[in-house]
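Shown here: the complex without one of its protein chains, the others still in place.
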Amino acid sequence: MNILITGGTGFIGSQLARFLLEKGDKVTLFDIEPNLSLIGNIKDKANVVRGDLACLSDVLSAIKKHDAELISHTGALLSARSEKYPVAAFRANLVGTFNVLEVARLLEVGTVMFASSIATFGEGVSNPVPNEAPQKPMTMYGVTKVASERLGEYYYRRFGVNFRALRLPSIVGLGRGSGGASAYSTLMIEKPARGESYQVYVSQDSKIPILYIKDALRAFMGLQEANETKLRRRVYNIGGISPTAGEIAESVRIYVKNSGLKFSPDKTMQEIVDGWPEALDETRAREEWGWSLKYNLNEMVEDFIKEVRSFGIRGR
Amino acid sequence: MNILITGGTGFIGSQLARFLLEKGDKVTLFDIEPNLSLIGNIKDKANVVRGDLACLSDVLSAIKKHDAELISHTGALLSARSEKYPVAAFRANLVGTFNVLEVARLLEVGTVMFASSIATFGEGVSNPVPNEAPQKPMTMYGVTKVASERLGEYYYRRFGVNFRALRLPSIVGLGRGSGGASAYSTLMIEKPARGESYQVYVSQDSKIPILYIKDALRAFMGLQEANETKLRRRVYNIGGISPTAGEIAESVRIYVKNSGLKFSPDKTMQEIVDGWPEALDETRAREEWGWSLKYNLNEMVEDFIKEVRSFGIRGR
Amino acid sequence: MNILITGGTGFIGSQLARFLLEKGDKVTLFDIEPNLSLIGNIKDKANVVRGDLACLSDVLSAIKKHDAELISHTGALLSARSEKYPVAAFRANLVGTFNVLEVARLLEVGTVMFASSIATFGEGVSNPVPNEAPQKPMTMYGVTKVASERLGEYYYRRFGVNFRALRLPSIVGLGRGSGGASAYSTLMIEKPARGESYQVYVSQDSKIPILYIKDALRAFMGLQEANETKLRRRVYNIGGISPTAGEIAESVRIYVKNSGLKFSPDKTMQEIVDGWPEALDETRAREEWGWSLKYNLNEMVEDFIKEVRSFGIRGR
Partner (left out) sequence: MNILITGGTGFIGSQLARFLLEKGDKVTLFDIEPNLSLIGNIKDKANVVRGDLACLSDVLSAIKKHDAELISHTGALLSARSEKYPVAAFRANLVGTFNVLEVARLLEVGTVMFASSIATFGEGVSNPVPNEAPQKPMTMYGVTKVASERLGEYYYRRFGVNFRALRLPSIVGLGRGSGGASAYSTLMIEKPARGESYQVYVSQDSKIPILYIKDALRAFMGLQEANETKLRRRVYNIGGISPTAGEIAESVRIYVKNSGLKFSPDKTMQEIVDGWPEALDETRAREEWGWSLKYNLNEMVEDFIKEVRSFGIRGR
């Protein structure tokens, strides 16, 4: 299958690319500024295309040239950068999704898989957040993602574009980097695995939903391959697990004796993290296309530590 | 006060302009193709500017040239046209709102009043629809309006743009025209007032929320003048009244003996109307800024009939 | 052949459509606000599509849906409107041409025929203006047309898009309308043919190059069908004839006894007309693809008068 991944050289995009290549698909990595550091061992097996999501012509050229049958649309300005540059976020994330959907319509590309986010939920939702809760995001990132969900649903209903989306929690894994307020959940595991000490900037009882990257890829595949007749909606919460920071620390100490983890909460970061939902209700994903988690907390920590030790900083 | 009205020569925009001029404000009417027929008696008192909402430069030029202190953003491709031309709707309605907000930020225009819609609600909402219900619209018009609400909230929170919005039901009044599936609620009154017969294309028990244009203008003014400290949100449901079509017919017969109204339901139209919520819960507007309806069904019908008889087809 | 005409319901576009339909081609008329008045007798034989040249998606949708093999790109804000709304002209005319060329590249549409203009020449050119004279236009219309020529040449050289363009003088014919400073050349014939009097707003010795619409269509066809190996450039001057206004008046009097023509020069109009070149050198078009004029002044006047009398105000 020919698959084009927007944001193809980013964290999720590059991991997805690696996974699809191993599965035997052909992949094209579309990125505004292709970052070769995350695609080290696959860059010769994939097509790498420079292009701007905000430019319909760039998106269309890439899809057409490489005959993509499926678009995995993971590209976006991330949360912190969207806050800093909301105009750029409007263009890349929201006009970008519109362009992806337009190309899917115009060139009759079958399927658009979309990475939405827990950040589409804002204040006043119940815990765990139901799949159909009101979406009043607090950030520009969240605003562009929720608008993208609605556009995707419309293109499905009106034009038959097979739009399917996951609302992902914070993803943990190699290559995630240190940006954003949820980075602690990755760094609390990665740093000890490298033998480095790490000061956790939230309190021990802080709790957000997290998902191991390998489970995130399983979720993408699960929804991508789901039977259309079973789906009663286009967008699904994926809840992952919701350990406290303290529980993560404990788990790490099982595998790394001197973990070097210290808690030293930062007020600003703590407030951001406290503003997020503690858990997402993923019942709809389980019921309608059989989603289930593979990695519990200890399994995630163990596997991640192995990955770090095998592949170094950037992953494979 | 200098006020710029987008969609200024449309139904709501032109009525709002007339109202504001009488109040003593200066108004600028911004429209893609200024339609002089609805602004007959005010066109020499207002500035009329041709411009495209999708073009930031056009919006900015108009605001700057006429020193607007407040933008009443009523301009949009309406519901039927948005379904026909979704790309144009994305540009005019969604990019258009973004441009209005950007100009408000860039030129420090104090306030943006926005006309949102009951069409932002889709399936699966309770009746009457609560102010904070999930918004999963079925139409492109609804998608662009819900995304506009979220953008406005963000510009308020992040940049201090005083964004305030009303979710309006179907508006009844002179100049509304015959487009869209809710037109029957206006035409059932207007036609008999002109002595014309009319075939109502929905059944007698059909029920949608409607609002008389004079109440719509009162709602605009009420929210515009509301005390900031009382507002706990930026977007408010306005419910109006929810008579059945049969009840409207009865009311008309009080004022027009031979109303010439016949019911002859059309399947397609009936289905669209049946898909809408029957009522909007406007409690938040009542509590937070003192909204209350002035015209009940009979008062609306009586006043509208008088207007038709005084001013002819297009209004004053 | 499937041909899409941008500006398809305008003066040149609609005449070209009629001509192509008679020849047996299939035509699609693309227009921002399709004007049915000029396509009265062909509107059921052609596809009519609403779309915005400034919107790549609109252009692409239309071309793709109707499988166009050739684009006749005559659409543009005309000269006077471009002066009034230069931002809109930038978008429709220049971004519009870019979009047409992009679609030709992306969908591998063979040929783009482009209507350029004498208005691309400004001050300081010799008379008659050589095909390769410097182009320093005085108007926004001219600026957008000259930039379009260069883009077209580039797309030919770089991507093999078969871009071919005519630099047309003022076109005379039914449906041209009364806009623009060169309108007198049409109205001096059309008005007398209808038995109406007409005040010519330039002096008798005013001279600009003009071309009968039927010759303009012949030029389009001539260049469209020209042998690629003979072409040594992509853009050709078409000179037409350069009678003085006095000479046009004399010719009209041959066919209409009491022509009702009076000369009453207007200072502003006269200055605009005096700023234009008196003649274009069309040698390259003659040499490279055998262009020759069919209608001299008297033949044009005679034929045009017959058309007016047969078809009324708007043409057929």
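First chain written, first letter: the chains are A, B and C, and each begins at residue 1.
By our rule, contacts are C-beta pairs under 8 Å (C-beta built on N, C-alpha and C of every residue); 3 or more make two chains touch, one makes a residue touch a chain.
Not measured: the values here are computed from a predicted model.
Engineer: Please work out which displayed chains the absent chain touches and list them by label.
Structural biologist: A, B, C
Engineer: Kindly state which of the options C:I3, C:A88 or C:V146 is in contact with the chain not pictured.
Structural biologist: With C:I3, C:A88 or C:V146 as choices, the missing chain is touched by C:V146.
Engineer: Would you mind spotting which of C:E132, C:E196 or C:E271 touches the chain that isn't drawn?
Structural biologist: From the options C:E132, C:E196 or C:E271, the contact with the absent chain belongs to C:E132.
Engineer: For the chain that's not shown, point to the residue among B:D31, B:D52, B:E102 or B:D215 touching it.
Structural biologist: In the complete complex, the chain left out is touched by residue B:E102.
Engineer: So one chain is hidden, and I want to know which residue out of A:D58, A:E149, A:D281 or A:E307 touches that hidden chain in the complete assembly.
Structural biologist: A:D58
Engineer: Considering the entire assembly, which residues of subunit B contact the chain that has been omitted?
Structural biologist: Contact residues on subunit B toward the absent chain are 56-57, 60-61, 64, 102, 106.
Engineer: Please give every residue of subunit C in contact with the chain that is not shown.
Structural biologist: Within subunit C, the residues that touch the unshown chain are 83, 86-87, 90, 94-95, 98, 102, 124, 132-140, 143, 146-147, 150-151, 153-154, 157-158.
Engineer: Residues on subunit A that touch the omitted chain in the whole complex?
Structural biologist: 33, 50, 52, 55, 57-58, 61, 85, 87-88, 91
To be clear about the criterion, only the chains that are shown with their structure count from here on.
Engineer: Going by the contact rule set out at the top, which chains touch both subunit A and subunit B?
Structural biologist: Touches both subunit A and subunit B: C.
Engineer: Which integer distance in Å separates the CA centroid of subunit A from that of subunit B?
Structural biologist: The mean C-alpha positions of subunit A and subunit B differ by 38 Å.
Engineer: If you average the Cα atoms of subunit A and of subunit C to get two centres, how far apart are those centres in Å?
Structural biologist: Distance between chain centres: 53 Å.
Engineer: Return the distance between the CA-based centres of subunit B and subunit C, expressed in whole Å.
Structural biologist: 42
Engineer: Residues of subunit B touching 2+ other chains?
Structural biologist: Counting only residues that touch two or more other chains, subunit B contributes 87.
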